[in-house]
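Data first, discussion second: the structure below is written as structure tokens.
Incomplete set of chains, arranged as in the complex.
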């Protein structure tokens, strides 16, 4: 498996995922190259979170191969933490460590996982907080931040591990409308960084249009559409996708 | 009622009061040692049950469930009768400490397991998603947050422990309740006043503890 | 089987002390003095006298230490090696002799009942009906014996004599049963309650040791003879039982 | 052990019956009392809240042994209470203090939105409490009520001290008569586990189920 083509970052081959008897991912095939920015959309319950969490090993798969950065996640010999170190994840509900300050949230994993020297670690963490506009909140506890601020810290926390890929699971859907803009702007900046691979689940269609190279549409655990962004928004091939886009853009 | 009122004065001579307070010392002594021992063991067992270590967690959980579902009184008697069979000859004080520790550590283990489970899954996921190991996520993220949720039930379990030392009266530990019995053995008219005095002393001790716990809890929350 | 008791006689000489189990809740025999923290009573004094005599017999100076026991825990404390022996109003019975050793009898008691004056109960036979409840204490053979004398009555076993007496006063039963000596102790402080009907069993008290302590038992029997011979025994009988109403203390002398 | 069990089977079985009976009576009584004192703690009257607080604190902080002794020796002077009755009353009052706390916590854990929805819909305070909040509070409190019930069964062993005829009392008597303490206590231990273990596993199952549901909800 380590002989994958060098420019493939994430590859699903006939992946099947079950929750008990519920079939959540059905024969999923998907290849994402290094540096790509891919947006994943689809109705609620279609399996978007399941797919994205599988990449990070948060959900085990039952069948098929899922190769991330050259390692097969489904192979029991693979050390999942090796993958996670290089693949960051940003959650809908932020999942900041409630018991740690903002700065500690960013510094903890580099310190205890990558053993970065304290000084270097702090400097980089503060740089990142600066980049997301929150250097002045370094000493605050998560509970004192607004949703938008929390999400920006979560993004900085992921970046601190110098990831090759970042996964975003509805990063703005728990935010007040006013806060959404700031977070999307930062995600866009990160995605434009040509080295980084991004996979983003979102309902913000305008944003998707601006940022994505490709759009993937899922329904009922299947990938129904995988197209260039402009093609997708001009005319989705499947009726289900058309219907979805209409509904989301309607009001 | 007249008898009670009259015998209150007779029952509480300075030497009787002293004697009862000496029992309070033993009650507190047994409690403190058992609290510390059962917190350590309970934390250990609780984490094993939470972590789902193959085999180990399963058997530890079964043993824990059996013990915590037995009456403490029974465990006290049982331990007391069993220890010599396994070659352990202990003074009553230590037999009580062991019985209390065996029982209370299973109760605390259950509380600790529950407290860890109550930390939202997102916290573990956040930690795991940046490459932390299970142990690192537990130590740095889950445990510190879980402890906050565990404190109130732990405190009430510890208050139970203090009350439960009264059961050691069954194996003649000279704690407060037993000494109460000795006092009314002098004159059986003292029986009721002594029980009232015991009730008051336990109440002060435990209510005091719960006030301290509340204060502590508020400080932790702030 | 009982490592620390392999040989009690050898052990007490080695340590220069005998740890006696005595009662602390039984007037006349063993009752705690809360001022001194030491138990007092006939059993306690016998223990002291025996210790002195046993010291003489062995030539090793020995101290008497006291540990509180109750009817329900005395045998277990012996088994747990918390005590070397007990002198605690314990009747020598064949059942007990299977698991522990007794010296010769040092006191002859008999089981009786204590009732409220004017209750109309004259003796144990008047309790033999399903309306009667008889109170006793867990671990005493009295609650087992009584079933032979009043098989129809309900028997309730409480934790100690204080509770049993309080329960009798509270009306939880019509009679309290145990050995006459203990009942007289309770009667002295509870006017309005009397021992009625005389004794209906014989209860020879013995000094108890763990199983197979032949040496210790032999030495104890020798010591018992000695304290009877030198008048100590009768002095203690006088000290504790003279003036107890209803009790003929002279009949107890040896 | 088998010998001891068969030769005293009748006694153990009767004792088991007393333990079960006392537990069931105390469960019902303490649920009723506990709910009452939980409600008194949330009504807008300071006096009611104060009385409820005192009740709960008193019964929570005094050993059950002493409460039971009190009813056995003193309470009985008011109306005759035998050991079983006095023990069951003590057990009920003691447990009700804990149940009051559990039910109160359950009430507090019901989403405030439920109350607001009902009040905004025109329901009165007591209607909201009775029809909307309490049923949900009980549901939330089930695991913890279950644990209270298990504790109650275990605590019923206190009846031994007042000759309540229960399992523990019988174990003590059999042990004293046969000198076979070891096996007497093992036998009653098994009898207790027959009641408590299935309950405890059922509670764990419920806990796992509600947790699973909560996950799907969010």
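Think of it as A, B, C and D in the order they're written, each chain with its own count starting at 1.
Criterion: contacts are C-beta pairs under 8 Å (C-beta built on N, C-alpha and C of every residue); 3 or more make two chains touch, one makes a residue touch a chain.
Values in this document were obtained by computation on a predicted structure and should not be read as measured data.
Per the structure file, chain copy numbers for the whole complex are A x2, B x1, C x1, D x1.
In the analysis below, only the chains that are shown with their structure count from here on.
The set of chains touching subunit B and also touching subunit D is given as C. Counting only chains that touch, the fewest steps needed to get from subunit A to subunit D is 2. Every chain gets a centre from its CA atoms, and the centre nearest the mean of all protein CA atoms is that of B.
The chain pair B-C and the chain pair A-B differ in C-beta contact count, and the higher one is B-C. Taking each chain's centre as the mean of its C-alpha atoms, subunit A lies 81 Å from subunit C. Here the spacing of subunit A and subunit B, counted between their Cα centres, is 47 Å.
Mean C-alpha position of subunit C lies 40 Å from that of subunit D. In subunit C, the residues touching two or more other chains are 72, 76, 159, 163, 166. With touch defined as above, residues shared between interfaces to two or more other chains in subunit B number as follows: 81, 169, 191-192. By the definition of touch given earlier, these chain pairs are in contact: A-B, B-C, B-D, C-D. Of all the residues in subunit C, the ones that touch subunit B in their complex are 2-4, 24-27, 31-32, 34-35, 37, 68-70, 72-73, 76-77, 79-82, 159-163, 165-166, 169, 186, 189-190. Residues of subunit D that touch subunit B in their complex: 57-58, 60-67, 69-70, 73-74, 150, 154-158, 160, 168, 171-172, 175, 181-182, 185-186, 188-189, 192-193, 196-197, 200-201, 211, 215. Interface of subunit B with subunit A (complex): residues 120, 122-123, 125-133, 136, 140-141, 144-145.
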